[in-house]
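All protein chains but one are shown in place.
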Amino acid sequence: MGGASKWGAFFMNIMVNGNKHDHTGSGSLDTLLMELGAKPDAVAIMVNDQVIPRADRAGITLKDGDCVEVLSFMGGG
Amino acid sequence: MNVDNKFILGGQEFQSRLLVGTGKFSSVEVMLAAIKASGAQLVTVALRRFNLERPSDDLFSPLVRLGVTLVPNTSGARNAAEAVRAAMLGRELSGSRFVKVEIHPNPHHLMPDPLETYEACKQLAKAGFIVLPYMPADPVLAKRLEDVGCAAVMPLGSAIGSGHGLSTAEMIKLIIADSGIPVIVDAGIRAPSEAAAAMEMGCSAVLVNSAIAAAGDPVAMAAAFAQAVKAGAAARQAGLMAQSGHAVATSPLTSFLAGIPA
Partner (left out) sequence: MITELPVELDPSSWLAIANSASETDVHRAMATTSPDEADFAALVSPVADGLLEDMAQRAKHLTESHFGRTISLYAPLYLSDYCPGGCAYCGFAADRTQPRRRLERDEMIREFKALKAMGFEEVLLLTGERSPKADFPYLSDAVAEAAKHFSAVAVEAFPMTTPEYRELAAAGCVGVTLYQETYEPVQYQALHRWGPKRDYANRLDAPSRVLEAGMRYVGLGALLGISNPMFDTLALYRHARLLRRQFWQSGITISFPRVCPQEGGYQPPFLVDERFLARIIFAFRICMPDVPLVVSTRENAKFRDGIAGVGVSKMSIASRTTVGGYCEPATSPDGQFQVIDDRDVATFFTALRAKGLEPVFKNWDRVYNLGLI
C-alpha cells in the first residue's frame, strides 16, 4: 500500500523482474537501479512492457503497481 | 561473396571469421580468456533478467573492455513480437545495431522457427538493425531472408549443442551457391576440423559456442578454432586440388569436332 512518508518521498509497491519490490524513493529509474545495485549503463529497462530508451529514462516516474523488467547481458550463443 | 574476398557485415569489415557465443562457460573469467584466445571480433550475448541476488554479476563491462562488437541474440523469444522486443532491448544495451535473431520455440531440439524468424527479420531490417538470422539450412528461406534485408544468413550445421557437425552440408552448399550475402554456419560444430570444412566449403564465417565452452580446456580450444578457421579460409583462397575420377569415360563424344582447326 503506497503512501507518503513523513519525509515527503514516496513509498510504493512495484514489481521488478516478476517479484514484488518495495521502492522507497522519488520513483525515478536511476533511484530504483541504485536500490537494486545495478549499474545504469549495464542494464536495459522495460516499464509496463514498454522498452525505455536510455535517453528517456529521466522522464519516467514510477507509480504504484508498475511492472519493471531490468535486463542485462548474460552468456548466450 | 565479393570480388576482393573481405568479410563485411553491416558495412563493417571484420578480420576474424570466427564468431563466438558466451553461453555455457563455467565462469566469466574462462569465458573472457577464451574469447581473447579466439580472436573473435563479434561475440553473441543473451538478454536475461538482471540477477537481483548477485548484482555484481556483470558481463557487459568486461566484454566492452575486450573491445569486441556485441551481438545480442533474441534467445528466449518464442515469436517474432518477442524477438523484436528483445532486439530493441539489446540495442539499448549494446549500442550496436547488430542482432542475432534466434527463435526456437521447442526447448528440446532448439530448432529455429522459420516463419517467426522471417517475420522478425523483416521488421528488424526495416528498423535499421544489422540482422543475422539463425535459421534451418533451407536454401529458399535463405533467399527470402536475404530479400527482406538480412546482413547475412546463419544456417545451422546441426542442433545446438549436439556437436553433430555439418550434417546439413549439402544444403549449406546450395545456400552458398545462390547467396548474395555472407553465409555463417552456426550451431552444431564440435571440432576445429568442422570449422575448417565449413570455410573450405565457402562459408564466410562460423559461429562456435558449445564446442569451446564445453571443451576440456576452453581457452586452448578457442585458439585451435581460430587457427582452423584461418586454415580453412586460406585453403579456399588457394584453390583446392581437383578430386579424381569425376566421370567414368564412355565412348568418345567429340569426334564430331575433329578436323576443325583449333
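Order of writing sets the chain letters: A and B. Residues in each chain are counted from 1.
Rule of thumb we're sticking to: a residue touches a chain if its C-beta (ideal position, glycine included) is under 8 Å from a C-beta of that chain, and two chains touch if they have at least 3 such contacts.
Not measured: the values here are computed from a predicted model.
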| item | value |
| --- | --- |
| Which displayed chains the hidden chain touches across the whole complex | B |
| Given B:G11, B:G67, B:P107 or B:G180, the one touching the chain that is not displayed | B:G180 |
| Sites on subunit B contacted by the missing partner chain, in the whole complex | 3, 143, 173, 176-178, 180, 202, 239-244, 246-247, 249-250, 252-257, 260-262 |
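Quick note on the criterion: only the chains that are shown with their structure count from here on.
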| item | value |
| --- | --- |
| Distance between chain centroids, defined by C-alpha means - subunit A, subunit B (Å) | 36 |
| Subunit A residues touching subunit B - in the complex, by the definition given at the top | 16-19, 36-39, 41-44, 46, 51, 53-54, 69-77 |
| Residues of subunit B that touch subunit A when the two form their complex | 21-25, 31, 44-52, 55-56, 58-61, 63, 70, 72-73, 75, 85, 88-90, 92-94, 102, 160, 186-187, 207, 209-210 |
